[in-house]
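Only a single protein chain was left out; the remaining protein chains are all shown in position.
Entry: chain A
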Amino acid sequence: MTETTVPKRKPGNSAFNQQRLSACQPIITPRTVFPVFIVIATIFAPLGGILFYFNEKALELSIDYTYCDTEAPFDFGSIPVKYVTDSMTKIKSIPENQRPKWKRSNITILPNNKTITQCSIRFHINKEMKPPVYLFYRLTNFFQNERGYARSLDTDQLKGKAVNKDSLKRGGCKSLALNHEESIIYPCGLLANSMFNDTIGNLTLIDLISSPNEITNITYNFTYNGIAPPGEAAKYKPTTYNIYQIRPPLNWEARYPDGRYTIDYPPIDPSKDEHFQVWMHTAGLPIFRKTYGINETTPLQVGYYQININTVFPVKGFGGTKSIVISKPSTVGGKHPFPGIAYMALGILCGIVGIIFAVESYYNSHRRRDRRYASMQINDSQKDIDSQ
């Protein structure tokens, strides 16, 4: 049956079928690899330089005021160096009168006439900060990303729905849905309950020359609009609960008369309260900063400023800290020296490796290859003997 027809089953002789697709088949030897390292070096080192340069342009001042209520004197005293991070100057180089200082005072706040500690902090801005200038609060050791905690909220409730008790207890808020009186908490859940509630005032300039101990009426104002990520507001709507039906979260009770909502002290409108939105936008890491205020218009002039903070947010219990951060980012982002340094270091290392490889491959790569073959043969026969 061998017909002399055209073979029907002959495979096509294409490069694909025959696995002859043109390909680059790199080998990894110093000889072939050194250009790669050199190229990396020539890219990374300058890139690191650029990042380093821009990082110098970013300014940031951060003051940890966790222990203000215990360590700060009742009149202004220097803040221990460990609590201050100033990217603009080294603290020791600052004249005594311009060093960061703090003081605590007890004040009473409405509506329950509760006495709390107010912390006043004074610090010097050495370089003018061009807008936008951010005011952050920074918490450490606070696990907003803890699974049970982060999910402890009720999206329906925040969307304005009057969710009933049963649904709340079954939903995300199950760990904090009702208070001890069995009434609905609004906004429910651990996340809302633990909202950062220190009140941070505006920056007030102190004229060090004329009245070094007085605050002037020149203030640098932060707005609280536009601090939440865009689109965040869309997740929230004013609640449709009757205000007598609901109670504020346990941790908020101090802000409301007898811990209840009233006409004068209505529940928050989550769609307007950007501090709330920022808080609910959980941080991914246990060390985080959240925007408290922003000034996108006026530059922050060089000068000595005071800021007052009503401290009510407990952090010492879980070993955390809280700080305020005043920051002016550069065009490439916030203050951070690491990328610039890392790129430069990486670039230099790659350069050195590249040069070593280049030098190595310049000398006798062929002889090495022959040596390798010989050693391979010996290995082989060794193996054979072993296997016998």
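Of note:
Throughout what follows, a residue touches a chain if its C-beta (ideal position, glycine included) is under 8 Å from a C-beta of that chain, and two chains touch if they have at least 3 such contacts; residues count from 1.
Operating definition for what follows: contacts and distances are computed from a predicted model.
Only one of "Codanin 1", "Guanine nucleotide-bindinG protein subunit beta-5", "Phospholipid-transporting ATPase" or "glutathione transferase" fits the UniProt record of the hidden chain, and that name is "Phospholipid-transporting ATPase". Among the residues A:K57, A:K127 or A:K159, only A:K159 touches the chain that is left out of the figure. Contact between chain A and the absent chain runs through residues 2, 7-13, 17-30, 33, 36-37, 40, 44, 47, 51, 60, 62, 85, 134, 136, 138, 140-143, 145-153, 155, 159, 175-176, 190, 193-194, 227, 229-232, 234-235, 251, 278, 280-291, 294, 314, 317-319, 323, 327, 329, 331-339, 342-343, 346, 350, 353, 357, 369, 372-373, 376, 380, 384-385, 388.
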